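Rest of the complex left out; these chains stay put.
Per-chain numbering from 1; labels A and B assigned in written order.
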Amino acid sequence: MRAVSEELCKPLPAEDYVVQSMPDVSPPKWHLAHETWFFETFILVQECDGYQPFHPKYAYLFNSYYEGAGPRHPRTERGLLSRPTVEEVYRYRAHVDEAMGALIEEADEAAWRRIDPLLTIGLNHEQQHQELFLYDLKHILGINPLKPAYRDDLPVSNAEAAKFEWLDFAGGIYVVGHDGEGFAFDNERPDHRELLEDFRLGSCLVTNGAYLEFIDAGGYDAPEYWLSDGWASAKRAPWEAPLYWERVEGEWWIMTLAGFQRLNPDEPVCHVSFYEAEAYARWRGKRLPAEAEWEVAAAGVEPEGNFVESGFLHPVPAGAGNGGLRQMFGDVWEWTQSPYAPYPGFAPLAGTVGEYNGKFMCNQMVLRGGACVTPRDHIRATYRNFFYPDQRWQFAGIRLAESVG
Amino acid sequence: MRAVSEELCKPLPAEDYVVQSMPDVSPPKWHLAHETWFFETFILVQECDGYQPFHPKYAYLFNSYYEGAGPRHPRTERGLLSRPTVEEVYRYRAHVDEAMGALIEEADEAAWRRIDPLLTIGLNHEQQHQELFLYDLKHILGINPLKPAYRDDLPVSNAEAAKFEWLDFAGGIYVVGHDGEGFAFDNERPDHRELLEDFRLGSCLVTNGAYLEFIDAGGYDAPEYWLSDGWASAKRAPWEAPLYWERVEGEWWIMTLAGFQRLNPDEPVCHVSFYEAEAYARWRGKRLPAEAEWEVAAAGVEPEGNFVESGFLHPVPAGAGNGGLRQMFGDVWEWTQSPYAPYPGFAPLAGTVGEYNGKFMCNQMVLRGGACVTPRDHIRATYRNFFYPDQRWQFAGIRLAESVG
């Protein structure tokens, strides 16, 4: 899994590793170093007697947000650092990987019981940063007037959009959240009961073509469909379409990891904020799913789809199918109407690593299902992702829902 | 009810009517005019043939946030307007009151069916601004180095703090929200089922004395108790105590509407943000109530307490009592852990007045129970107030909750 992070970076010239194109973005070399810092800080420094950190300043440079792990370099200034060089960062990775290998080899059972859960978190953390790396790289390339591609050899889907249907789900008392079998993040736990009323979900994701109808109907100029804070965000920017959309001589084009391309109306709409998703749904007279509704519906669906392993690195049309729920996993993260909040009885992990998820449970919205840049084995039906409602650089899209009766 | 707004302003010199001490605050004369604009815009202009607005620019100056009602003066610049003078604003009020009186007198039944609901909203709206006026005036006087009192003749309570107890409530499926009998805001509707697990509530509000323990224990310097966004707010300001607290030669003093006074540890703590309330609860190993828990618990309590009519204009100690829930209504708004979101099936009012509540259902937290500056007949057990989690100038405090088992 550590190799995957490096594999993803292979197409990059050194210059691409350095840039922070906006505060939400981190330079690729920062990701590579921070993933490594995680193992060094939470495992090696704790478990290896006499372990010498690779560099005395790296704890400062590559701590992301852990108050318990000491002071850190300001997040907004990650792109001001030309050093360490990419090469030095790779040396850092090799150093820590070696030390981790030795530690694992030598661990007795007692040590392993301490190391194993942190190792698992560390690997899941690494996967999250592999995904973030692709968000960030797309942004770094996307804001560049030269509009360079990450890779020229990415496959393209020829599929068409699926036919949209409404699918019914019965209300009732459901158990949602993770039951503790196998790995899950603390924010998915504990499982607990939720009362749902009858609801419907759209069978597939909202497409670019459907979303264009909203744009063409003046949705971005119609405050009546927007939350107040969303309207303020939209006017401030200003927003006239999803992120990475650009009108060139009357035609819509979009930036992708394969470069600048003509918009395909059959693909799922992507890079919309919660505010846009919510406004779109309201304009349709519908709403977004609650996260519990999504989870209950997803419980019967195999967690397969267009994940990073499919190689598109872009959402693809659903294609013809046999009905039922489509695209629940992969393609784009699906905004829900649910604010990111602790489940009843939620307890963060002990120690500094407990800052991982819990302290962000305010002002953000839950997204479900994973995206075309997510590793497939990283996702579960109970997985809770979360972003601020105005963020758009992550691969996020829309599934409609409605109440019944 | 219109007279109450003017009565509240009577102690003010003209200068106090003009100032906007921070963006959240509106100048008192703006409140007086905006309340009036509400009736003019949503009733008189619609219902009275040939009604001439009092002044052609007032629709621009006194629209608060209704996109559907046309362009408006920027919120942050309300304090830059010396005109209209206070006297002109009172003439505006008299003009609209007269026109409203005539309209009501002459309304036939069909007209009355249209006017009555808007009139009721207009009066509830006026009450909300009476309360906001007291928040804002306290801030205007509170940031002034001269620390003037609003009134010198306010009563003072001699009560002591009540004894704190934990009170148990059984889980189950409850109906919460307003059932439609009598007036309620759209955001309280529709009533709907919620599943609650067993829970406990503190019998009374957290006192200044209890909160001081958090301060003295270094709570404002301990990031482990804070949400990430909360910690950022606390450090940015920076916060070292609730709003209006000031340490003078080692003693805590607070600003009140009766002037600058020594802190009474028996009073409920007030002017805390959601972030502070949440950090306090976490430091105690507890949590804040969910809004449904609060509403279920409040259902058995008479909606009486220290409201604006009691004249304290300040939260008062609970005093000895016969046990059970105390201070559920009045004194301070109680922060809940619930993000402000639409109830299942929520539909805003039709037309521009539908912007009243619904468009704010994001990024804010629900508070319950009313405060010492709230009109008593304005409050219900189902009433949902909402503020951003970093706001502190409203009269907001803390009741603890915990889960059971």
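Quick note on the criterion: a residue touches a chain if its C-beta (ideal position, glycine included) is under 8 Å from a C-beta of that chain, and two chains touch if they have at least 3 such contacts.
Treat the numbers as computed from the prediction; the structure is a model and nothing was measured.
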Subunit count for the whole complex, all chains sharing one sequence, 2 displayed: 4
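The definition used in the following text is that only the chains that are shown with their structure count from here on.
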Angle, in degrees to the nearest 5, of the Cα rotation that carries chain A onto chain B: 180
Centre-to-centre distance between chain B and chain A (centres being mean Cα positions), rounded to whole Å: 37
Touching residues (chain side chain A, partner chain B) in the complex: 65, 67-68, 173, 192-195, 197, 223-224, 226-231, 274-275, 278, 337-339, 341-342, 344-345, 355, 359-363, 389, 403
